[in-house]
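Only one protein chain is missing; all other protein chains are in place.
Letters A, B and C name the chains as they come in the text, with residue numbers starting at 1 for each one.
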């Protein structure tokens, strides 16, 4: 059973050997928000692969000399990973590297296959062994098997893809080439650009191209394979447009950086529009509007813009509380949310407040924030959420909490408002999403259950039961954001 | 020669033994922005002092079991420290702890004495030895000497103070008491409050009281000594109001959190007013206004409010780039500022922009941000600074760059605008400060050279020359913020 | 190309869940001398495998809470590894763990296959991918392939073995069983015993059984498979005695602990006899005899016993110089051997000395020890080596230096004596080995080139050239011992 995760991928290919690991390091820094559990870089120096991967943030893993210990090379790939499993599972760090009959290969993967179990069963029956629980290893096997009978690595990739179902944006490195692959639905973003020095770079988000000084060229199309050999760029579109495009709507709502542009849509603008829609469809009579930092800020601006209610800064986030925050015993009865967020009392006291956030999972954190604002003297609190309610699990790489924990599965909007202590609560509707994003080519299965692919038949129940035994699933994701 | 630094102090005293170290840990998290180099906590269990101090952020130093290894206690003090010296100078970690004839004492100090050299000379001539280069040790000596002839620790503190000149907000712990001291000018903030459980807590900023769930009681008055013994609170005001109050203006401009209220003035409001003043006195014809995150945001809101120019989010800060960011060799020619800050192109392209920041030191970073916005398509960039130009050194605990490096010492405002590439540039004037803060009880010596105390006669030149050999002084401070 | 190494393996199986990781931890401590580069433990709690593996000594890797973080279980396997490659190759840490069609499997391997290249080629042609450069992964693949068509894991192991050539002592763990395997030649030792609590334990050396309080039962026979399921012990001897036994002679000479008994022969006694043989065949007229600590001590006792020359302590080894020893720049011109070894001058001065060591690789260290003793006043130094000269590479898991570096490949015994500065030099002859060990069932290929299996045809030259580019190969091994 594979672990579901959200990740970020990065790749670069130059014409000559240079400190290409540094470039990838910068790129991963710009993608750190997509995964904070582990990260890794593999550098390719004329077919010799050297890698460094470990649990931790990019700055932690590549501090202490690890970055400068990477050799020069022409090609490199990198990965940041978010995983729900705790502990010391270094095995699952990416990019994964394998040796096969025609040489070495490294793969960085963002997404999640929905038919992993079947693929794995079939491979195991042919004698395959697996070192990791990641479905990336399954992809590596399938490509390897095809490679034996293919004239090139890209041909092998092309042949392997039809058996994959679900979400995969891949950056794959062979001894001579860098290959980008996006699944036919285009669930996860992937784009590429070029630096002034002629280095091609690929990344999950356009913001990471800018971070390394590269100019954005274009998004990889759903179903497309793009092959770089340092000089030329070749596109293979065997599967392009064979299936409807289904970019994960949550990329706009929460995952991606506001300064990224995904498939032609500015993330900031989409969020701003979500705020405007909320102001129009879920209006509130209030004195001020502000967002929960950082992911509620853009929509709060949009709400203020359309409603005319003044925008302000109402909550301050402690920027030092991250992965290192340890929670000591509760003998002193301090509410953790008070350490992470605090109100600017002068702005809040005696005011009727519109508070904008991106989503509600269990409702626990929202309830605490509402209480914090009440303690700061807010007279009324009208909560607005820039996404529809979560109602269904995701099989494409997002780790949403189990249905049993999702507050929207158990209560009506009014009941939720009451439970979190808000004077009113308004969500975006599923229908609003197309207005927010500006097209209909997105996946909204977690909101409406409309899955673009077959879903794992037997795992649904299991999966949730398993997750119940793990602590806090999606609220972890959620709480991971707060810092 | 003492090292100049900005720091944060915290203290707590309960009626009975409890996990008081946890409380201080939370408090230091809330004060982390005041010092990221080192931190420490000393817990007092009925006269037995146990401490943990090290280089690093609060989460790093107290992770790995160090926090839970602290014993329970009735009293504890903590400290976060920013220092300009690099390397492994653990010796200077605070709170400092000393044994003297009447027992133990721990002191956490925010500020800087201006007559350290004289005091140290005199102590050394009586046989004193010094383990650190911190002037806190000097204070400890003077208190100790008076303690021999005093009936109580607070009496000793009171007798020692007259010989100190300069800035000191102290949290001092004896076996039985917690004592707060603020210098007669009140250069640095210090306040205290009380939790629902009856624990008294003291902190550099009110936001840290809120973080631990304590209700703010009041600021310590300049020159006041406040003594807590677990039950009672006694104020000694021998020196109160003997000298004009001179709170560091930079506490409002940059140092303190926007959600803190210092000496009755909301930091956010002061910054908002600075923005309004800039909009009135240094107006600009523009399409949008935004701030450099995080410290320019409040003033940008004020500028927008008074000018009517729409407020937006124009720059995104990478929240993962902190102390751990290592800068690899520049072979790939990436501009570091692109990793730390990036523009939301959709908001900036083709726009006339008002960009608000809190200060300019050397001008290097400002120049890079202007270029970044030009690259994102900004048509005009009007930079507004929510403080007057830096022209003079500080002797009260702020580490400002040497005059030779301060751009305002060398160029006119128009010349600076040209050097950083802005279409126009406007500072707050020194006169505006009283309007911004709402009173005249502040120190603005770094802007106007009007020092409230005698300044070290011989050190001025030395100090700057020394600093020139150190790398980057205040730009470090500045760059430390950007992440 | 696989990496050649010497390793230690350990396994345990109980009837019920208990802290079996602790038992393996103790066992690995007792085997630490067989590999100091990395180590690992895998615990099996009813089919759920939990592992911890890392570079470092057992105490380092399992300190800091890693040991107590292992769960309870019925079965566990452990491994210590010596590798010649430096750096961060965590991938090669053992035991390796794989998932296959019928569940999980963990393998700890001591030895080296001589037909790895052929086996890997063949597997890769069937689509296999390899994560490591270790031949243990090859074994895992072969067992997995057979497992698909076998009724039990032990049957799969039995079917896979005929294709393996070379040295392998395996401890293999399936969800329900612990399986011991020793290759048909029995190149590497493997034995098992039982604790008073009824826990079966297996180890490379009998000393590790004693260390955990287990009573030795017997050695695994060459070619034997021993299967434990917690209750019963079943032996499969399909291949037993099909080939002549060839235990590595160097296990007696140097690798194993003197308190181990391998295949019925006490290691201490074998070394003692080597000393006696040297005294008889390579006598010396001297005042005292002593050994190079620690591995020369047993033979020195034997030399003294037969010759009647008094035994003494002539050299002290610094027991703190281990893996952590860093060698700073040589500006101070200190001879490193002086830090590691020093003479007891009172015992050496003016004396004619017999100095016994276990082997000479490049001769550099021997030369330095001789000089050290001359500086301490030794009048004559007669060096005696308790093994024949190294002349050939090993393909069965011992990393011997390249022929170009082996002093015995280039010089006669007299020339070597002159080069190292000894007054005389005497080796054991190849013929003496049978006398020393007491039987003829050993491999002495590194001394006489008489390989029990086919050797890799094309790799010989390559291998040495490669090794030349690596630093110091066997002298590393050698120097690793000195500490």
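By our rule, a residue touches a chain if its C-beta (ideal position, glycine included) is under 8 Å from a C-beta of that chain, and two chains touch if they have at least 3 such contacts.
Because the structure is a prediction, the values reported are computed rather than measured.
Considering the complete complex, the chain that is not shown touches B, C. One of C:212, C:253, C:309 or C:356 touches the chain omitted from the figure, and that residue is C:212. Note on the undisplayed chain: of the listed residues B:10, B:29, B:141 or B:447, the one touching it is B:141. Mapped onto chain C, the interface with the missing chain covers residues 18-23, 25-26, 29-30, 32-33, 36, 57-60, 62-63, 67-68, 197, 207, 210-213, 257-259, 261, 266, 268-269, 294, 297-298, 301, 305, 310-313, 316, 318-322, 324-326, 328-329, 331-335, 338-339, 342-347. Listed by residue number, the positions of chain B touching the unshown chain are 52, 66, 69, 87-88, 90, 96-101, 121, 124-131, 133, 140-141, 144-145, 148.
In this text, only the chains that are shown with their structure count from here on.
If touching chains are joined by edges, the resulting network of the protein chains shown is an open path.
In this assembly, C is the chain whose CA centroid lies farthest from the centroid of chain B. Rounded to whole angstrom, the centroid-to-centroid distance between chain A and chain C, based on C-alpha atoms, equals 47 Å. Between chain A and chain B, the centres computed from C-alpha atoms are 36 Å apart.
Chain B and chain C have centres, each the mean of its CA atoms, that are 59 Å apart. Taken residue by residue, chain A touches two or more other chains at no position, since every residue touches fewer.
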